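Right, I'll just put the structure down here and ask away after.
Heads up, one of the protein chains got dropped from this complex, but the rest are sitting where they should.
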Amino acid sequence: MITSPVKLWRRQKSASSLIGKKGKILHWTIIRVPAKSFVDQAPYPVVIVKVQNGENMIGQLVDWQKEDLKVGQDVVCVLRRLRTEERESIIYYNIKFKPL
Amino acid sequence: MSGIVSYGTYIPKYRLRLSSIAQMWGKDSDEIEAGLRMVEKAVSGFDEDAVTMGIEAGKKAIELAEIKSGELESVYFGSESHPYAVKPSSTSVAQYLGVGNNYFAADLEFACKAATAGMQVSSALLNSKVIKYGLVIGSDAAQGKPHDALEYTAASAACAYILGNNKNEIIAEILEMSSFSSDTPDFWRRDGARYPSHFGRFTGEPAYFTHVMGAAKNLFAKSKLKPSDFDFCVFHMPNGKFPRVVGKKLGFTSEQLAPSLIVDKIGNPYSASSLMGLACVLDVAKPKQKIFFVSYGSGAGSDGFIFETTEKLLKRQKKIIPVLEQIEDKIYISYPEYLKHTHAI
Partner (left out) sequence: MKISILGTATTKFGELWNISPRALAKEAMISALDASGLKAHQIDALFVGNMLSGILGNQANLGSLLVEELGVNIPAFRIEGACASGGLALHNAVNSLKAYQYRTALVLGIEKMTDHSQDEITNALMAAGSDEERLAGATFPGVYALMAQAYMQKYKVTEEDLAAVSVKNHYHGTLNSKAQFQFEVSISDVMKSSKIADPLKLLDCSPISDGAAAVVITSDENSKKIKNNVYIAASEVATDTLSLHDRKSFTSLESVVKASNNAYKKTGIKPKDIDVSEIHDCFSISEAIATEDLGFSEKGEGAIDIAKGKRTLFKGDIICNPSGGLKACGHPVGATGIKQIVEITEQLRGEAGKRQVEKAKIGLTHNVGGSGTVAAIHILRS
């Protein structure tokens, strides 16, 4: 999957500007059969969020409880590790959403 | 002169009860809780690490200070769970916080006192007017080996402090600094080893107590002050027992110590431990109060600070969410979930 350090480096600016931005959940689902890189994280929710600046984003929902999975739930953008990497690969940080 | 301009704290949402651990290994949880004076510890999420937590704490400190992140001129990051063995955490945090490129940076390791060493360095840079603002972060996603005593106390959290040298912004001035160091192998982790090792009771008297008291005595000597001159005292908290014992030994009362004892509620987040205790004190202190502070890092050493709060503290307190309130936002997890969170399974 995405293991290129260059890609991580290019994305720093956009990720940095999103940390702390708030939004609302438009739609949610729970991934129970994940892709290879996410196997040890399932099940986890993926949500479409309308962010403060008006754009829509898709991302994983973290630190969640069942009652957070609802349309209109307030969330905030946080930076987290994307997944468990292999021992020698770069650590990939990515924007995820946390319920408020 | 130099001092604290603002601070930020981050405690992960998850808690593991000590009784869940005790139950797993067939131990008496009442006995353990009584011995350690703790009931639960903070556990980081599956996708959190020292850097992500450091960013959360750092962002809060920057917002509280009401400065632009580009105004920070040094970033020192202390941890014993840096995500990489080689590749700085300090620059990751700085990058995502938008500090720019013109800053001094280094990663520090000195077990639980890595960040307070960073405070000493920053203070020196500020005193000599090389920089105007410095960011210091202590952050750890600490791990204890399953079935080991440390499993009950090793926790996760992050503290960020912005230090400055502008009298009009300082909320707690650094009056005095001291340090006491030696080569005492009480607790260590080899390169590549997943969990730290320790030598049981050797971590007590010759390690924690010798160094904390050593740095404390240096502070008393330099400042010519005595315990009763202080309103608060803060010590590194490897568990609930040690800080209470050392406070008493040094002549402090339990009232002076109580506000800092966050360990009872979240455990020992290593490099963030003593700094978290300091944050708890700053949450409630009044202006012109003196704080006696000594950290401890295994291996071993202690950093002592004497802080004095200023009038500027009141304004900041109005904006901050106190640590004690923050930690109420929690979810309890089971022992197997804890293993999943810490990547043990």
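A and B label the chains in the order they appear, each numbered from 1.
Here, a contact is a pair of C-beta atoms (placed from the backbone, for glycine too) under 8 Å apart; a residue touches a chain by one contact, two chains touch by 3 or more.
Being a predicted model, the structure only gives us computed values, none of them experimental.
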item: Touching partners, among the displayed chains, of the absent chain; value: A
item: Residues of chain A in contact with the chain not shown; value: 1-2, 26-39, 41, 44, 46, 48, 56-60, 71, 82-83, 94
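Simple rule for what comes next: only the chains that are shown with their structure count from here on.
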item: Residues on chain B engaged by chain A in the complex (per definition of touch); value: 12-14, 45-49, 51-52, 55-56, 59, 83-84, 92, 95-98, 331, 340, 343
item: Footprint of chain B on chain A - complex, ascending; value: 12, 15-17, 19-20, 40-41, 62-63, 65, 78-84, 91, 93, 96
